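One chain of protein is taken out of this complex; the other chains stay put.
And then chain A:
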Amino acid sequence: MIRFEKVSVTYADAGRPTLQHIDLTVPEGELVLLVGESGVGKSTLLGTVCGLVPHFTGGTLRGRVTVDGRDTRTHKPRELADLVGTVGQDPLAHFVTDTVEDELAYGMESLGIAPDVMRRRVEETLDLLGLAELRDRPIATLSGGQQQRVAIGSVLTTHPKVLVLDEPTSALDPAAAEEVLAVLQRLVHDLGTTVLMAEHRLERVVQYADQVLVLPAPGEAPLMGAPAEMMTRSPVYPPVVGLGRLAGWSPLPLSVRDARRRAASLRERLADRSAPLSGSAERKPDASRGQRDPVATLSKLTVRRGRAETLRGIDLAFSPGETVALMGRNGAGKSTLLGTLVGMVAPASGTVVVGGLTPRRAAPAELIRQVGLVPQEPRDLLYADTVAAECAAADADADAAPGSCRALVSELLPGVADETHPRDLSEGQRLALALAIVLTGRPPLLLLDEPTRGLDYAAKARLATILKGLAADGHAVVLATHDVELAADLADRVLIMADGEIVADGPTAEVVVSSPAFAPQVTKVLAPQHWLTVSEVERALAQRPQDSL
């Protein structure tokens, strides 16, 4: 269906090709997962299929890409529109019209499909994606998962043979991601659509893939093969594969179900080792919480937006040195809760006290020495045009000694030159820069909103190390996240929110183990034992059984 012949892509201002030696064929009706670290050219490869690279982005494409026999060199993206459907990472950037039904019809209108056919296809697509109830709704009022489904639906109505998806589930909560993946499954199985998809969150998608295409490093030739085989060589892999690699299973398990079938012996070996609940070195004992003065307390907090109560009756306290994961579906009120702690959102009733200050009324300059927030889009914090200028400004803002921010940047982000433009940093580097800026004020309470959106496993591991260090220094860290694996790795305590209320609050192991949606893969595989991460299992296996007694 898609043929790459000796393809290489070089952008105008780049010294070396972003993609090279791509020589492969994607067969019809397969779901192919594109895997690789950030910056290896996954998006570029996807762009070559729909013709946006090079027709829209510029750059030089050597070799030839043909989709169903059409050469992308001679066909512009609009001439491939009936053949290739493209959905990007941010569905909002994809929408041209304002209501669901119009959006589904837009592509067909451009192609000049007859009105009665359009009507029929819109109805079919509404049913296929479960959007019938939302047909008249303005797109801006939909949730993230619904928007992503509308985006997929809007390209499906033209009946494309190929669907190209760039990180379709990265910004979604686990349940919404399931929704989207179920739809993709159905397309591949029922309609025979060929799907080419890039995704960082491998734990969600790898078990659905027919083939995996690995880009090992920038400019290196890609590998393609069966998922289990590719996972043995891939630089990025989900925890379930990590567990399989640790236990030496072959072929590697790709889903929790595969792994559970093999895990009987591993569970037996682990049965007599210390379970992490009863005193692993990493998790601090519960006793330390509540004894020290909390860095922030919220009591009977209610927040309204218009008439809707986005937060209701929240009572919470955060202690120094603890790491708290705030979880819950999109729109549950996680960001609003973080917003009240930095005074961006005004409470309707109740009180918020952070380090003795009321955030809403405190002067911003004072507040940043008590609490720091890294927003969902770290770019919102960056105004200057070089890293050095950004650091100097942060020092001035926080009244810190000159050079303190730059020292933090060097620590978190080794090897970034002073004159780099923040826009040229990768997603993970930008997050680290924003984190350094926020940390310049040495706030005892650090908040992060969706820090792992768009980060690959390596960047996530670096972030986890940094945050563990900060917690060990006595910072209280609160992160709002959909990433159960990150929460399992980092958090001492998990809060689950729904409809503006806290519905679960307790130590990580207790909360996530009991929840099917929020349990990490390792927990699911090794249940009923309470293991959370691959590294815990690894450490336990390294000790001899008698040590743990």
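Methods note: contacts are C-beta pairs under 8 Å (C-beta built on N, C-alpha and C of every residue); 3 or more make two chains touch, one makes a residue touch a chain; residues count from 1.
Heads up, the rule we're going with is that contacts and distances are computed from a predicted model.
Student: Considering the UniProt annotation of the chain absent from this complex, which name among "Energy-coupling factor transporter transmembrane protein EcfT", "Phosphate transport system permease protein PstA", "Citrate lyase subunit beta" or "Cell division protein FtsX" applies?
Tutor: In UniProt, the chain excluded from the picture bears the name "Energy-coupling factor transporter transmembrane protein EcfT".
Student: Which one touches the absent chain: A:209, A:398 or A:463?
Tutor: Of these options, the touching residue for the absent chain is A:398.
Student: Tell me which of A:67, A:105, A:266 or A:326 is the one touching the absent chain.
Tutor: Missing-chain contact among the listed residues: A:105.
Student: Of the residues A:27, A:115 or A:474, which one touches the chain left out of the display?
Tutor: In the full complex, the listed residue that touches the missing chain is A:115.
Student: Which of these, A:26, A:45, A:61 or A:81, touches the one chain of the complex that we don't see?
Tutor: Answering carefully, the residue with contact to the hidden chain is A:81.
Student: Using the document's contact rule, name the residues of chain A that touch the chain not shown here.
Tutor: Against the missing chain, chain A presents residues 50-52, 55-56, 76-82, 84, 86, 88, 90, 93-98, 101-102, 105-115, 118-119, 122, 135-138, 140-144, 154-155, 158, 305-306, 308, 310, 330-333, 335-336, 342-344, 364-368, 372-373, 375, 379-383, 393-394, 397-398, 423, 437-438, 441.
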